[in-house]
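As you look at this complex, bear in mind that one protein chain is not there, while each of the others sits in place.
For subunit A:
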Amino acid sequence: GIDLPTDSGSKNNVTRNFLEVSLGLCLSRASASVLNLNCSLILLPMCRTLLAYLRGSQKVPSRRTRRLLDKSRTFHITCGVTICIFSGVHVAAHLVNALNFSVNYSEDFVELNAARYRDEDPRKLLFTTVPGLTGVCMVVVLFLMITASTYAIRVSNYDIFWYTHNLFFVFYMLLVLHVSGGLLKYQTNLDTHPPGCINLNRTSSQNISLPDEHFHEPFPEEFSKSEEFTQNTFVKICVEEPRFQANFPQTWLWISGPLCLYCAERLYRYIRSNKPVTIISVISHPSDVMEIRMVKENFKARPGQYIILHCPSVSALENHPFTLTMCPTETKATFGVHLKIVGDWTERFRDLLLPPSSQDSEILPFIQSRNYPKLYIDGPFGSPFEESLNYEVSLCVAGGIGVTPFASILNTLLDDWKPYKLRRLYFIWVCRDIQSFCWFADLLCVLHNKFWQENRPDYVNIQLYLSRTDGIQIIGEKYHILNSRLFIGRPRWKLLFEEIAKCNRGKTVGVFCCGPNSLSKTLHKLSNQNNSYGTRFEYNKESFS
């Protein structure tokens, strides 16, 4: 049929005229638009330095906006799933199109055909044209990336996920080539060959329904008469053949911005992490935890942020994230991480730093420092735990080694608590093993004493829970502050929330949890429940893996 010319629709009119089934074309164009948007948006949550900068800068004043940054990984995954679904639609639609291009090959508009001759085998179309071949390769790359990104694989074999996910760069290069094939064309001479005009020189095989059936052969000398005639009957005569030109690939406009931004970020991170850190000391803690203290020039970090460690002597390709437990301050440039030894990378790392003979002793003698391997760090990157200093009241719940982000908060409070908005911190630490409390027992005692001296004994409320009920139930002789705050068994969250709500009526309490998923879910549910004291609990979630 003939459509009334609209601005952009008219350019594709001629295509619609001769393809029997336009559904395939519409679906493939529509899904391509969705894919354009998603391929450009998916890169943005991965610009972690940029997000860390936004989190800390004054440009994002509202807490609500900052909390959106917590969801960046979820956003990335959503875009990925959308790309997957709409790629499926796009491929299916194009397979149908390929079939139609070859079956409905039109001799009239040779330029518009994707096929080169009638009944060309659609498989040849797929593999010998630039869009076809790049499309097939992109589907293969997407298949590899998606099958390696399932939750089960990420949890068990993170390496497969990480290495295949780096194929995204191949995907983008193929995408740039895919749209440069020039398959989509628009008509450049609409004024001289408007849609629905009659071509008098050709024995027409087209089915064009005219508003009326009259058809007059114009003679050259009667040209003016026929013009008049056409104006009266609204039938136009084609003055010249239609000319087509390929559309400028819109996809380039969509993806160039985020791709350049991401490449710039990776370059910046590479330059920044090129200088190795100087390891000051390595301390071995009970329950398979190792602490590393180091210094680096111009390294600034906020409490709650994490860094990525890269040690070429352990593994040339692997990087691992660890939360900072101590941040550099104005007076002290040392910062540190606590690592739990699970898995082969941390085991090998520990064997390099702490030779097996001295693993039982607490602190390594200074003379061994010359043998430390080179360690590179990337970061720091932001996390939701930074926000705990910006609430007036915060509830921080840690499970086991999940105490690390809160340790940096406590270290910062030890240094100076006045600049922050925080006025009361409930710190709840649940551990399975009594020895685990020794990781930060000194820090907690010193902090408690400091607040006691400054006459703010209720600033930090410490509650320690030992979830395993058999075994030793005392942390150590000298930690009587902690022993008196030690409970055996799991915390009773509902009562705890009620107590906090009662003591902080009408306030907004920030809830932070770093621990197993079940704990996180329980706290999330309790935070969203109403209470009779008018206290609002805002749950801030960190996602691991």
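To be clear about the criterion, contacts are C-beta pairs under 8 Å (C-beta built on N, C-alpha and C of every residue); 3 or more make two chains touch, one makes a residue touch a chain; residues count from 1.
By definition in this document, contacts and distances are computed from a predicted model.
Chain not shown in the complex: UniProt lists it as "Cytochrome b-245 light chain", one of "Phosphatidylinositol-glycan biosynthesis class F protein", "Glutathione S-transferase theta-2-like isoform X2", "Radical S-adenosyl methionine domain-containing protein" or "Cytochrome b-245 light chain". Contact with the chain that does not appear here is found for just one residue of A:L144, A:L167 or A:L496, A:L144. Listed residues A:V91, A:I308 or A:A333: the one in touch with the omitted chain is A:V91. Looking at A:I160, A:I280 or A:L496, the residue that reaches the missing chain in the full complex is A:I160.
Only one residue from A:L99, A:M173, A:V295 or A:I341 touches the chain missing from this view: A:L99. Panel shows subunit A; residues 88, 91-92, 95-96, 98-99, 122-123, 126, 136, 139-140, 143-144, 146-148, 150-153, 155-157, 159-160, 315, 317, 344 of it touch the chain omitted from the view.
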